[in-house]
Structures are given as structure tokens and as C-alpha cells.
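One structure, as C-alpha cells, below. Some questions next.
What you see is the complex with one protein chain gone and the rest in place.
Labels run A and B following the written order; every chain starts at residue 1.
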Amino acid sequence: MKSYTIAEINAVINGVVLGNTSNEINAPEQLEKATIHNISFIGNRKYAKLWSSSKASVAVIDKKIALEPGENRALIQVESADLAMAQILGFFNPGMPILDEEIHPSAVVHISAKLGANVHLGANCYIGKNVTIGDGTTIYPNVTVMDDSTIGMGCTIWSGTVIRERTIIGHQCIFHTNVSIGSDGFGFRPSPDGRGLVKIPQIGNVVIGNGVEIGANSCVDRGKFSSTIIGDGTKIDNLVQIGHNSILGRSCIMAGHSGLAGSVTLGDGVIIGGSASIKDHTTLHSGVTVGAGSGVMGDVAAGKTVLGYPACDSRDMLKQWVALRKLGKGA
Amino acid sequence: MKSYTIAEINAVINGVVLGNTSNEINAPEQLEKATIHNISFIGNRKYAKLWSSSKASVAVIDKKIALEPGENRALIQVESADLAMAQILGFFNPGMPILDEEIHPSAVVHISAKLGANVHLGANCYIGKNVTIGDGTTIYPNVTVMDDSTIGMGCTIWSGTVIRERTIIGHQCIFHTNVSIGSDGFGFRPSPDGRGLVKIPQIGNVVIGNGVEIGANSCVDRGKFSSTIIGDGTKIDNLVQIGHNSILGRSCIMAGHSGLAGSVTLGDGVIIGGSASIKDHTTLHSGVTVGAGSGVMGDVAAGKTVLGYPACDSRDMLKQWVALRKLGKGA
Partner (left out) sequence: MKSYTIAEINAVINGVVLGNTSNEINAPEQLEKATIHNISFIGNRKYAKLWSSSKASVAVIDKKIALEPGENRALIQVESADLAMAQILGFFNPGMPILDEEIHPSAVVHISAKLGANVHLGANCYIGKNVTIGDGTTIYPNVTVMDDSTIGMGCTIWSGTVIRERTIIGHQCIFHTNVSIGSDGFGFRPSPDGRGLVKIPQIGNVVIGNGVEIGANSCVDRGKFSSTIIGDGTKIDNLVQIGHNSILGRSCIMAGHSGLAGSVTLGDGVIIGGSASIKDHTTLHSGVTVGAGSGVMGDVAAGKTVLGYPACDSRDMLKQWVALRKLGKGA
């Protein structure tokens, strides 16, 4: 573990140093758990109270918060402690596990697959026919990539993930562990005798842009026909469901356990809170925010914030909640 | 990619052709994205408006919708565009990835396992002791099937799926990627000192009928004792949880993120909407429909539709929602 002086750290975040310390710093840590070799963060007054009892030698602090560093301790004043934290985390980042071999001998790679320069492929991976993998992409052990899929440059695919046939993935994407891309959409029709269900073939695919991140155990279904599409820079958390033929714009955010039923359209910059669900065939235009736990049953105009089950304008829903609470007290 | 004339396509769906086109068709596509080599679908008037600006050379159209084909373009009138679409998707289906070898040399198959004729087993699969796999079943790479399990004929098991010991699976089933079958049910009792939890052994199994489809990253827990049972023809979407000792009838549908707590009983043809949850030890009789997002806390009589959290008759819940909206406006 490397150590750094306060001057070396401040060279990264360019703050104003109050006080000083000779203790070298080897990791960020929360104030309560810090040792003298840790740096911590004070982004609001709640945390400021913990500084005097913390053992951290250094903290990054929002400049609007007044605090004394104390003896052999230092505070680094910055515009935004949160932004500086992101920079410092990068500075102390131990990096991803390094695979010793480019292609592990136990990986099974079809002879027709095309691997770019500096591709790393972990143990027990399977790469199917005509798969293309771009330069600098790392695929960790036990990943499956099926026939005719394309993965761009600089991607990271973590273990346990499965990418079904004919998927197209852009550059600089990150897929976390046990992700399912391109499974069949959920489509059935009544059988001719009316007593059962017949599978509707799901012959489309999934197309994912650049800079997309998909969380652990999340699922993106292939199109019934045509494609399920995820736009550039969209970030998806764990255990999220994206139904067939949904189309997500650029830089959307979907938090854990949220889901889109089939053929949902999201504009750009749409934010969907945890455990929220969106009905099939609805459109959420650019800039929409959906509160956590909501159930959205219809289209939402650009820039609106909706909340609740069934979801409506968030201010209206908050009023409903207040009214219901009053009503309950009268009961 | 093969191409077909309009006559070859109409031989499959038996419609009435209006207009004509010499353009050959190689894929279905949505009206907005279609090229001259695509066929599209017009199942309602909303889509009819897109026909004139679409580049598609052919569309299948409900016969109740009046529309002119235009020059070198054709419309195929049918009773139901949706049903015809399912047939056309089958016609253009590129099929599943084909594994070159019956048993990939990297698959680990216990010597006591019994594999039927024309079984395909992908790279890095594990097949445990006394496992039986029926004729014509395909198991894609990185699947695990544990001891004493039985898989019927004509099944497809996609990559990343794990089938725990003593599971019994019928014929023509499809398990998508990263499915978990037969994990321990969630059962604990207070420890003798009252300060902790002791695991209750989960010694039952999972029994799955014929024609069952289970979505990506879904889970079916084994019985505490006896079996968790899924009836013939039942279809389960992604990220669904089925608790121990639940019993599902025939041709049920469970949409994404829905869940059954332990010992739930579903009759035949029960439909459970996305993200809906069913309390443990409840029974939903045949033909029940549960609306998306609902939380069902008690038994539901045959044929009823319930909705909301807590769920009640859907018409009553819609009235509650209307009343609450009014109340919010007065707040």
C-alpha cells in the first residue's frame, strides 16, 4: 500500500490547506473508523461534529463549513467535498484485478471469433462464433458471449455475465457480475384451443451504446423483432429489468430493482428511482424523474417529476399522502 | 440473410394482398426504422398514420383498418395482425446458436450421468452424479446441473443457469440465463438462547412440468420438505422469486420482478403483473389476475381481478385511487 503526503494529495484536488500534518496517508476512510493514516470527507455540518473525535489526520471540507484542524492535523478546503472525494478515490484506486495471461488457456474461443489488441479473456470464458471483441476489452472468468455478438473497445465484462447472440455493444461499457443481456422477451399468445400459451418468437437483438454501465444481476431482453436499445452513457443499477423493445436515451439512470415492461421509451437524462416500475408501451420524455417505489402507468411529459403508485405529479402525490395521513388520524 | 417474395410470405399467413411489390423482404422491422427490404405490422390506427412515411415495402394490417398500399408497396390484410406477426417472426427466425459438438470436451460430466440422443452440452458445463437429460435437450455453456436431477426432452437451458440437486424438469422447457432452480428456501427459527437464528434444513426439491419457461435471473426455491411445483405451460419472466413449497397450476403467467412468498398456491391460468408480490400461505384460485405493483395479502376467489397495495377488487381499488386524488386536490 503506497502512502502520500498531504502536499501530494492536494496536488490532485487543488484546495486550500489549513493546518499541517507529517502523517502520510494511505487510504480514504469514514471519520468514525479512520486511523492517523487516513483521509476523510466533510461535506455537511453533520459530519463536521465528528472531526474532533476522529483519528483521521486529514479531511477534505466544503469551504462553507468553518472548522479548526487541530494539532498535527489538516483540513483541505474545496468548493465541493463530494467532487474532491471522487478525485481522491481515483488517486487511491487500487485498480481492477489483473489477469496474467491475455487469453487464459481454459477459455473456449471459437476459431471464427475476432479479438482485438490487448484483449484479456479470463479462465473458463466461452466466446462463440463470429464474435468480435474490440481493443483493450477485459472479460473476467466464467463469462459467456454467444454467436455473432460485437463488443467494442475498452469494455469491462465481469464474471458470470451472459451475452446472448447478435448483441451489439459500444465502447467503454462496464457490465457487472451475473448480468443477462439478450434473453428472450416475454411474449406469448393463447394457443389455438384457448387453453394454453404459445411462445412468440423473439428474433430481435440488443444494441447498447458507448459508456453504458449495467449493474449486477440485471437483465436486458432482446427485441421481439428489431432491437432493445440503450443510449450512450446510460447507467443501470443492480437487479434491474429492461423489457423487450424498450428504448433508453442518453445518460439515463435506473436505480436498483427498477424495471421497464416491454416497449417503454425513455428520452435523455431520465432518472428512475429504486424499485420503480414503468408500464409497457409508455414514453417518459427527456428529463423526467420517477421517485423511488413508483408505478408509472402512462406517458410523462419532458422534465416532470412523478411519484407514487399509481404515479402522478410528485407535488400532487405528496398532497395525497398528507391528506391520507390526516384521514387515518380521524379513523 | 435470405430474402422472400411477398407471395412466399403470404403463403405463411394466408391474407389478402392489396397492391404489389417487386422488393424482396429479408426481415421484419418497425415502420419508423424499416427499409424497402422490411415487412412491418399495423395492428391499430396509431400505426396506420406511419405507413405513408415508412420505407417498408410490405405491412401486415388488420382488415378492419382501411389504408392504400401506394406504388410498388403492398398491404396484407389479415384477421389479426398480432397473430400474423407471431407466424412471420417464426418464418424469419434465425434460430438458436448451434453448438458444433454434441458434448464439448471442456464440459465436466459425471460418469453416472445419463444423456439421451442428440443432447448438446456446451463448454464448461458441469453435470453431476446420476443426472438424466432427455433426448434433444440443449444446454449452453457454463450451466451447472447438480446430482440426481432429471431434465426432460427438448429442453433449452441457457448459460449461467444453476439447477440444484434432485430437481425434476419436464419436456420442452426453456430456462433463460442465470436462473437459479432449487436453492434452499428461506427458513430460520430463533436459536435456543433467543439471540440468533438457526437454519431450518430445506430437504425438499423442485418439480417443473412440461412447456415451462423461466426468465433470466429468476429463482425457484426448493421445498422445505416435499416439493415446490410449477405446472405445465406456466411462463415466468425475469427476476421473479418463487418461494419454497409454492405450487403453481397450469398456464400461469408471472411478469418481471413479481414474487411468491413461501407456500403460495396458484390455480390454473393465474396472471400476476410485474412487481406484484403475494403473501405466504395464500391461495389465488384459477383465473385470478393480479395487477402490476400489487401486494396481495389474502386468498383470492377464482376469476377475480385484484389490484393495489394492499390489493383488493380492482374496481374498488380504482375507486380508492380516484377518491384519494380528489382528497389530495382539497389538501
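Operating definition for what follows: a residue touches a chain if its C-beta (ideal position, glycine included) is under 8 Å from a C-beta of that chain, and two chains touch if they have at least 3 such contacts.
Owing to the predicted nature of the structure, the values given are computational and were not obtained by experimental measurement.
**Student:** With the full complex in mind, choose from A:166, A:224, A:250 or A:279 the residue touching the hidden chain.
**Tutor:** A:250
**Student:** Would you indicate which residue among B:97, B:243, B:273 or B:291 is in contact with the undisplayed chain?
**Tutor:** Only one listed residue reaches the unshown chain, and that is B:243.
**Student:** Give the residue, chosen from B:156, B:172 or B:277, that touches the chain omitted from the document.
**Tutor:** B:277
**Student:** For chain A, which positions touch the chain that isn't shown here?
**Tutor:** Residues in contact with the chain left out: 27-30, 33, 82-83, 85-86, 89-90, 92-94, 96-97, 104, 106, 122-124, 140-142, 158-160, 174, 176-178, 211, 213, 215-217, 232-233, 235, 237-239, 250-251, 253, 255-257, 274-275, 292-293, 309, 321, 324-325, 327-331.
**Student:** Given the full complex, what residues of chain B touch the hidden partner chain?
**Tutor:** Where chain B meets the chain not shown: residues 106, 108, 124, 126, 128-129, 142, 144, 146-147, 160-162, 164-166, 178, 180, 183-184, 186, 188-189, 195-203, 217-219, 221, 224-226, 239, 241, 243, 257, 259, 261, 275, 277, 279, 295, 309-310, 312, 316-317, 319-320, 322-324, 326-327.
Quick note on the criterion: only the chains that are shown with their structure count from here on.
**Student:** What's the distance between the Cα centroids of chain A and chain B, rounded to whole Å?
**Tutor:** Chain A and chain B have C-alpha centres separated by 26 Å.
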